[in-house]
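Presenting chain A:
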Amino acid sequence: MIADNYLAHTADPRVRKPEAATGSPRIEEEIIKAIQDATGNESFSLKAPRRIEGPVDSDRLHTLASLIWSRVGFQHLSAISCVDWLAEDEFELVYHFWSYRDFCLVSAKTRIPRETASMPTVSDLWQPALFFERDIHEMFGVVFEGNPDLEKYILSDWDGPPPMRKDFITREFAHDHFHFRDYEPDWDELVKGGYHSNRGEGGTDV
Partner candidate 1 sequence: MSELVTANDGSSLMPGAKSLENREYNLFIGPNHPGVEGNFALKLTLEGDTIVKAKTEAGFLHRGFEKLMEERLFIQNIAIVCRICVPDPDPNEENYARAIEALADIEVPRRAQFIRVLVLELSRLASHLFTFGGHAGTIGLYTMPNWSISDRDRILDLFEELTGGRVYHIYNMPGGVRRDFPAGFASRVRDVLDYIEGRLPDYDNLFFNNRILRKRAVGIGVLPRERAMEWGTTGPNLRAAGFAHDVRKDDSYEVYNELEFDIPTLKDSDAYSRLMIRRKEVVQTIGIIRQVLDKIPEGPVWNKQPNPLKWRVPAGDVYVRSESSKGEYAYYMVSDGGVRPYRVHVRGASVTHGVHILENLLVGTRIEDASQLMFSLDACPPEVDR
Partner candidate 2 sequence: MNSVIGLVVWIVFYPLIAFTVGVFLGGYGRKFTARVQRRVGPSWIQPFFDVIKLMRKRTNISHGYMHDISLMMLVSGTMLSLYFIPVPGFHYFSQFGDFVVIIYLLLIPSLGMALGVGETANPNGSIGISRALQMLFGYEVPFVLTFIGMAMLNGTTSMYELVQIQQSGGIATWGIVTHPLLGIAALFALQGMMNEKPFEVIIAPHEIATGPMTEMGGKYMGMMFIQHLINLFVELTIYANLFLGGAKNWFELLFKLFVLFTLILSVNSVFGRFRTDDAMRFMWKIPLPLAAIGVVGIMLGIG
């Protein structure tokens, strides 16, 4: 099913549309209209050349995304970004979709509460979402329902809080956990006897 859709949308690679590559506003307006037709969402707007963005409700995102994917042809999920708006107590998830056909990027933004951060996955539509969602899960603690693999990956040896949250202060953590160099070494000793370890209190060099 997925493959069929891709085939339908995959233009012949050798037939390029030069006018599209230059990004004429006409195409972008068409896309906004197409999104509107397909999803009924009227909030998408042109932000910059080839950049369309708009807010989506978190519970409607998956529906919208699948409509965008299947009707308008945004086959490439460029990235999913997450922003921690601590003051508003919300996470903002930004889905960046790229259309190989229309050479245009759609950013769909959605907000979810920080405490019960949970989103349906889009990995059933875009396979790359597997990585992005796992990454956001690790770094922010957002749970993506339906993602088959949310195991720790990059931070597999980390047992602290999700580090990308704004309330995690990396500077304090580093000061608490790591030994910082004492900046008064005995340079004469170092030059003479070869550098061993600067062992702080009590340690003597060999």
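The set was built so that all candidates are chains of the complex that A comes from, given by their letters.
In this text, contacts are C-beta pairs under 8 Å (C-beta built on N, C-alpha and C of every residue); 3 or more make two chains touch, one makes a residue touch a chain; residues count from 1.
These numbers were taken from a predicted model, which means no experiment stands behind them.
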Every option in 1 or 2 belongs to the complex, but the one touching chain A is number 1
Within their complex, chain A touches candidate 1 through residues 2-3, 6-7, 10, 13-14, 16, 21-23, 48, 50-51, 75-79, 81-84, 94, 96, 98, 100, 103, 105, 107, 126-128, 130-132, 135, 139, 153-157, 163-164, 166, 168, 170-171
